[in-house]
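Got a structure here, written out as structure tokens. Questions coming.
Missing here is one protein chain; the remaining ones are kept as they sit in the complex.
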Amino acid sequence: MINKVVSGADEAIKDITDGSTLMLGGFGLCGIPENCITALVKKGVGQLTCISNNAGVDDFGIGLMLQQRQVKKMISSYVGENAEFERQLLSGELEVELIPQGTLATRCMAAGYGMPAIYTPAGVGTEVAEGKEVRNFNGKDYLMEYAFDADFAIVKAWKGDTAGNLVYRFTSRNFNPVMAMAGKVTIAEVEELVEAGELDPDQVHTPGVYVHRIFQGSGYEKRIEQRTVRTKS
Amino acid sequence: MINKVVSGADEAIKDITDGSTLMLGGFGLCGIPENCITALVKKGVGQLTCISNNAGVDDFGIGLMLQQRQVKKMISSYVGENAEFERQLLSGELEVELIPQGTLATRCMAAGYGMPAIYTPAGVGTEVAEGKEVRNFNGKDYLMEYAFDADFAIVKAWKGDTAGNLVYRFTSRNFNPVMAMAGKVTIAEVEELVEAGELDPDQVHTPGVYVHRIFQGSGYEKRIEQRTVRTKS
Amino acid sequence: MLDKNGIAKRIAKEIKDGYYVNLGIGIPTLVANYIPEGVNVVLQSENGLLGMGPFPFEGEEDPDLINAGKQTITTLPGSSIFDSAMSFGMIRSQKIDLTILGAMEVSENGDIANWKIPGKMVKGMGGAMDLVASARNIIVAMQHVNKAGESKLLPACTLPLTGVRCIRKIVTELAVFDVLQEGGFKLIERAPGVSVDYIRKATSGKLYADDDAPEMVLD
Partner (left out) sequence: MLDKNGIAKRIAKEIKDGYYVNLGIGIPTLVANYIPEGVNVVLQSENGLLGMGPFPFEGEEDPDLINAGKQTITTLPGSSIFDSAMSFGMIRSQKIDLTILGAMEVSENGDIANWKIPGKMVKGMGGAMDLVASARNIIVAMQHVNKAGESKLLPACTLPLTGVRCIRKIVTELAVFDVLQEGGFKLIERAPGVSVDYIRKATSGKLYADDDAPEMVLD
């Protein structure tokens, strides 16, 4: 097997430079690459284009990079709950491209599957369709959407092995597997790094071929955005 | 949960009629729906269009349906090792459409993912491209290929639960998950049927929403096509 | 007139045994509380879960297990997890039988606007555009009029659209409507105590309403 292990987040992101396009896994604050975000903030790399379903909250997730004005452009489906984001957007410091969530996911998948473009009905007849090719198949209109072209994909998994195979836990899976397939360079941080052979080959979610660098992260905060509970009756 | 269990192969295939288009999972004889094939032969339904990577061997797999002249057309990527197949093809009894294996898989996936068409470079400049739209993206030519439209998908899994969730074992997975997503009606036979809740939700390969009928098969022969071994030295 | 729970309760009657259902944020989420005994339904959460269970008991929240509204939830026996591409794949291929979501406006030809108000901070469409473009069967749960007292059932939407010609049914605090293929809101049921006249006044899009439209029966 090919060993993909690097020493940690700093080494994993060492060649991310100003102006890079990054995919960042996660849905809200669930399944985000916390260690790599911290390392990116520390490194201070700027003018980034970030493809990520959300933009974090003011003081966590991608919000930490927004605080340091490292992000030039966000490509997301939903960017609520972030005052600093709103301030930068209104002041013109930050550019935002909002695209439907399924289109976002499928444009990642298209890149991973070597498909240059896909067709989706999402956004037909709306401002999302402006400037895009519309094509009718079987009586229904679809938009042609292009595969993403990202320099780096940064994902978070639950477990990973030294060969780069990844396993996700519950809904922290979300965008991580499709982004992992889509990066020119894919960086994975995992809660538990095991030896090749310890993961069941049938149960690998992301095959190691997609992962270029892997490391075991630490200190995961895993913040909960909407803590909702019921009481035992 | 929604219970998808039926009594067995006969009930599962009861509404498959002459002229239906079927997807059949498997690669060679690995991971084929043995019980459903036996039931289809018994039922004697004919004029079938079968989408399957291979056509079985003379006396096993889809070969059993060919023997009974139940197949009008095969859509496959490779149909070697089957004398009866060759005889019917040369006599004009059987129609064959050969398509690249990746195109076959991706046209199934497209159906399951609600994408009416996909682009692939496979076959550009060859006779496979005849009559197809060629489109250039980023300097490379691609063929537009349509999603399949199959009445039934018949797949084989290792384990399944009453809610229709499926788990496959080793390379018997192959086309089964993509076909399971693609059928208007999807029938799954499994070696072991368990109660909902016994499969780890993170380890389900095919979510139950795709499966309309499930049953525990019996008497699996699992024939090996090329038995290759090494000797202990 | 119905309260939010009443709207949810009425919508729950539209859910049939064996349905896979996607519930949007707000009133639609409440629908889960009113699904009748014996009606087996599987809830899809588009962040990657089929078989969404209730909120966890206090102390049992798992940060790795949330719904599309980012709320902590639970799984159920028979649940399955998948990635975002597969999630919207099953939405696009119409494996989800029913989608219930909120709206700012619905037009008489079934257009919906629910993601953007010009001049206000735009948070994004999330999965709404995918859902309305793909679902076979969409019910809108909303208040009949906006905060300014203006009808949200309109001849044409004034806000940027989320999807076109996609809404089939609307449930408000006043009534249940079918959106007709040929255009127009067809009054199906009145909420308890609400008159047809009242509904007429509150609806600015083309309305087809019989004077003897029945009052809905809840429970």
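Which chain is which? They are A, B and C, in the order written, and residues in each are numbered from 1.
Everything that follows uses one rule, which is that a residue touches a chain if its C-beta (ideal position, glycine included) is under 8 Å from a C-beta of that chain, and two chains touch if they have at least 3 such contacts.
Only a predicted model underlies this, so the values are computations on that prediction, with no experimental measurement involved.
Among the displayed chains, contact with the absent chain in the complete complex occurs for A, B.
Checked against the full complex, the one of B:V5, B:V41 or B:V124 touching the unshown chain is B:V124. Listed by residue number, the positions of chain B touching the unshown chain are 27-31, 53, 76-80, 86, 89-90, 98, 100-106, 108-109, 120-128, 158, 168-178, 205, 222-232. With the whole complex as reference, residues 1-3, 111-115, 161-163, 165, 181, 195-199, 201-202, 204, 207-210 of chain A touch the missing chain.
The definition used in the following text is that only the chains that are shown with their structure count from here on.
Of all chains, the one whose Cα centroid sits at the greatest distance from that of chain B is C. One inter-chain figure worth recording: chain B and chain C are separated by 36 Å, centre to centre, where each centre is the mean of the chain's CA atoms. With centres defined as mean CA coordinates, chain B is found 33 Å away from chain A.
Within chain C, residues 49, 75, 81-82, 85, 88-89, 91-92, 134 each touch two or more of the remaining chains.
Touching two or more other chains at once are residues 113-115, 201-202 of chain B.
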